[in-house]
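Structure incoming, see below.
A single protein chain has been omitted from the complex, and every remaining protein chain is retained in its original position.
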Amino acid sequence: MSKILEGIGISHSFGGLRAVDNADIHVEQGEIVGLIGPNGAGKTTLFNIVSGALQPTEGKIFFKDEDITGMKPHLICHKGMARTFQTTKLFTNLSAFDNVKLALMFGNPERKITRKDAEKEINQLFAVMGMLSDRNKPVKDMSLAMQKRLEIVRALATNPQLLLLDEVMSGLTPKELTQCMQLISQLRNRGITIFMIEHVMQAIMGVCDRIIVLHYGSKIAEGTPAEIVKDPTVNAVYLGK
Amino acid sequence: MLISTIFEKRKFAMTMIVLSIIILAVVPLFTPPYAIIYLITILMYVILTLSWTMFSGPTNYISLATAALFGVGVYASAVLNDVLPLFVVVIISGLLSFLLALSIGLLTLRLKGVYFILFTFGVTALIRNSIQWWETHITHTVGRHLVSPGNNAVYGYLVVIYALTLIFIFLLKNSSFGMALQGIGENEDAAEHMGIDVTRIKVIVFAISGIFMGMAGAVMATRWRYIDPNTAFNPLLSFLPVLMAIFGGTWLLGGPILGAVIFTVLQQYLITEYPYFYMLLMGLILVLVILFMPGGLLTLVLKLYIQLIILWAKTKWNWQVLTTRWKEQWRPQVAMRFAQWRLRWQWRLGRRR
Partner (left out) sequence: MLQNLPDILVTGLILGGIYALIAVGLSLQYGVGRVLNVSHGEFILLGALSTYTLYTKLGISPIIAIAIIPPVLFIIGYILDRTLYNYLRKKAPNADAFSGTSLLASFGLIFVIQNLMLLIWDANLKGYSYLNHSVSILGSLYGLNRLLALAVAVGVSVIFYLFIRFTRLGKAIRSAAEDPNTAQIMAVNVKQVLAICFGLGSALAGLAGILYSMMFELAAGKGIELTIVAIVVVVFGGLGSITGSLIGGFVLGLVTSVVNFIDPSLSLVAFYLIFILLLLFKPSGISGRKIHAD
């Protein structure tokens, strides 16, 4: 398996605050990798650096062996990376369908998509997520769980090979949680690599192949769920044992 | 507010557009000759407000450069007035304003929105000062005269520019570009992560909005017949379109037009009665609109309309049902609201002691 994502020596400072400190991360193609750490550990900052929303003050990022450090987010998206956001950033003035349509039209610049094809594809995407009946709902009327699913649909519309999920499981009921975990496995089976920030331990342990642990911006541990649970540093810092 | 899509449906918009153009073209035949001067001023503001709304409406990037883009057209027209036919001058002016807007956009729209606003704020003064300096020191011709093709021709040109502006906005709104623009206004980060080249779209739309402003400027210069840097780059022309658009409501086609018509009429009246007072009033109105009517007049009217429709559906205007409703629901609601309001102020004032 090749490394689809690699970050070497990534650091980012906000003025005097060092949010990410010399982090080396990598994700292999086809993996589901989890990123955990206490609040303020720098997880979303790392995501922002990977997706192009932020430029690292030091370090380099490689996506599919190409240096994407400092590249603008829309170009990174065209190269095959998509993400969701911790606080959902949906277009509330548009319907769910239009949210996805925008992503489809602009996330795939190599293809010329006609209106009919677009409709078909979008409906397919909604069906995969089990949201076909909700596709014309206004975003404002949707529950949080549905909004999070919509964000995933929107990300999928850009045909990504790497999907970054930022806390998609928070605020879900146990049933929704299991559904979401199943969904993530399904996505991996369709060939999408997943890199996810999560606080919900059950989800992380149940679905991830590998876990990276961040603390005050540095990587303090990395390994399979079984290894992480036993790691003494992680236990001291995060799991509270 | 998806109920509003009734009014955004294409057929409705298209008929209204065509209707308005026809009405405008035909109106001068039925009105006394001096009314056309009035109509020219109204049309000018309508075009400016529509052009401003084209970009600043959906994106919320507030452009304060309208006077600069308009003024460039005015000046180009004055310089080329006896050199080229008006038709060509108008097109060249549109192009020049396009280039100016393009430059401003390329410079500022790749950065945070603050920079755009701050830059456009002073750009009018900058260009005015520069041209004044140039004309004083180099060409020695402060103030220029133009030959007018006659008010009817001026009016005709404006109707055409109005039509072009409106058609362009209509096409934009109904394209994926228009939707992307709205997305950018709502959440630029998300839009960018979806593969939308936000900078490019912003720059292009802003640049195009300048075209119509420049063309209008070129035409209006011939109407005024004498221009100098101060009349061409009048900061009021940056202010009034903003006021008109916000007042009318920026998210529908009709909003800016309504705002422009209402305020031009208001301005023409006030400027004769209270020449020193009316700008104060306009500024005050903008502040009040921002405070209490941020969606604009059209939003207010729409909300009222929807409430009336719901009421009709529930009561079908049955007098008995309405009176019982008043007695049992509305009057106590109003009374309770008022009591709440009174209590809140009593508490606030009481706390001070």
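Each chain carries a letter (A and B) given by its place in the written order, and its residues are counted from 1.
Note that in this section contacts are C-beta pairs under 8 Å (C-beta built on N, C-alpha and C of every residue); 3 or more make two chains touch, one makes a residue touch a chain.
Nothing here was measured: the structure is a model prediction, and the numbers come from that model.
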Touch with the omitted chain, as defined above, among B:12, B:133 or B:345: B:133
Omitted-chain contact residue, chosen from B:28, B:156, B:235 or B:254: B:235
Hidden-chain contact residue, picked from the options B:150, B:294 or B:332: B:294
On chain B, residues whose C-beta touches the chain left out of the figure: 60, 62, 64, 107-108, 111-115, 117-119, 121-123, 125-126, 129-130, 132-133, 136, 235, 239, 242-243, 246, 276-277, 279-280, 282-287, 290-291, 294
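Simple rule for what comes next: only the chains that are shown with their structure count from here on.
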Length of the line joining the C-alpha centres of chain A and chain B, rounded to whole Å: 40
Touching residues (chain side chain A, partner chain B) in the complex: 51-53, 72-74, 77-78, 82-83, 85, 89-95, 98, 101-103, 105-109, 138, 154, 157-158
Partner chain A, residues of chain B touching it in the complex: 2, 176, 179-180, 182-183, 186-187, 189-198
